[in-house]
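Next up is a structure, given as structure tokens.
All protein chains but one are shown at their positions in the complex.
Each chain carries a letter (A and B) given by its place in the written order, and its residues are counted from 1.
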């Protein structure tokens, strides 16, 4: 059994930027020596989250509308009072969605459903350079 | 260290069907060669999620009531306008809850609390054939 550590890096535009990273993750798994095991995706940062979705513009909008309902941008946040960077809602959303996702690898393929993609969700209020760490483990 | 890939398959009734799958997962772990490690549960699909709960009818209802508050069925979804299948809320709920859960295996047992069960939550608006993939890894 082996462990391969990989990074995916990219630029985001901020203010709920949703990126489909399925292809990048698929390629890193294909290039690794692992045929059967798991890939752990982890976001190094506290204003973005990771999950899966059927990636199409309608659902990206619908998912964002939910965040606007339950963690609105335009309400008072203690974080903003103390730090003045205006991204209190970004932090709260990120903690709720979660920073890690683990996907099985079976016969060199990610075990995703046909209409299921991996998305990186940037909640921050400005463009960022982002890094996702991939820990690929298995035989 | 070994890796064992297993599937759990079942039928769901749709419209927030919540199934306790603890026993099936426990059996797959017991039948594997792994005594100490982890089991990664992954949902292949984009309208269902996985988590743990004290599985009793009251909490199943209470958990569903939360979803009805934050991601109601009867509101406009862009997904529904584009695809007409009426399950926009199912997708949004599934992305929020998450598709993966990783549970430690210690001395052949799942590390669950006494009142903690694993649940598969089907948010789709129709009956489905479902598959959960189990990746069991360890010694």
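As a convention for this text, contacts are C-beta pairs under 8 Å (C-beta built on N, C-alpha and C of every residue); 3 or more make two chains touch, one makes a residue touch a chain.
What you see is a predicted model; the values in this text were computed from it and never measured.
Enquirer: Taking the entire complex into account, which one of B:4, B:29, B:48 or B:101 touches the absent chain?
Expert: Checking the options B:4, B:29, B:48 or B:101, the one contacting the hidden chain is B:101.
Enquirer: Against the chain that's been left off, what residues of chain A make contact? List them.
Expert: Spelled out for chain A, the touching residues are 1-3, 5, 40, 42-46, 70-71, 77-83, 88, 91-92, 94-96, 98-100, 102, 133, 135, 137.
Enquirer: Spell out, residue by residue, where the missing chain touches chain B.
Expert: Within chain B, the residues that touch the unshown chain are 1, 36-38, 51-54, 56-59, 61-63, 66, 69-70, 97-98, 101-106, 111-113, 115-116, 119, 137-139.
In the analysis below, only the chains that are shown with their structure count from here on.
Enquirer: Per the centroid of Cα atoms for each chain, what is the distance between chain A and chain B, given in Å?
Expert: Each chain reduced to its C-alpha mean, chain A and chain B end up 19 Å apart.
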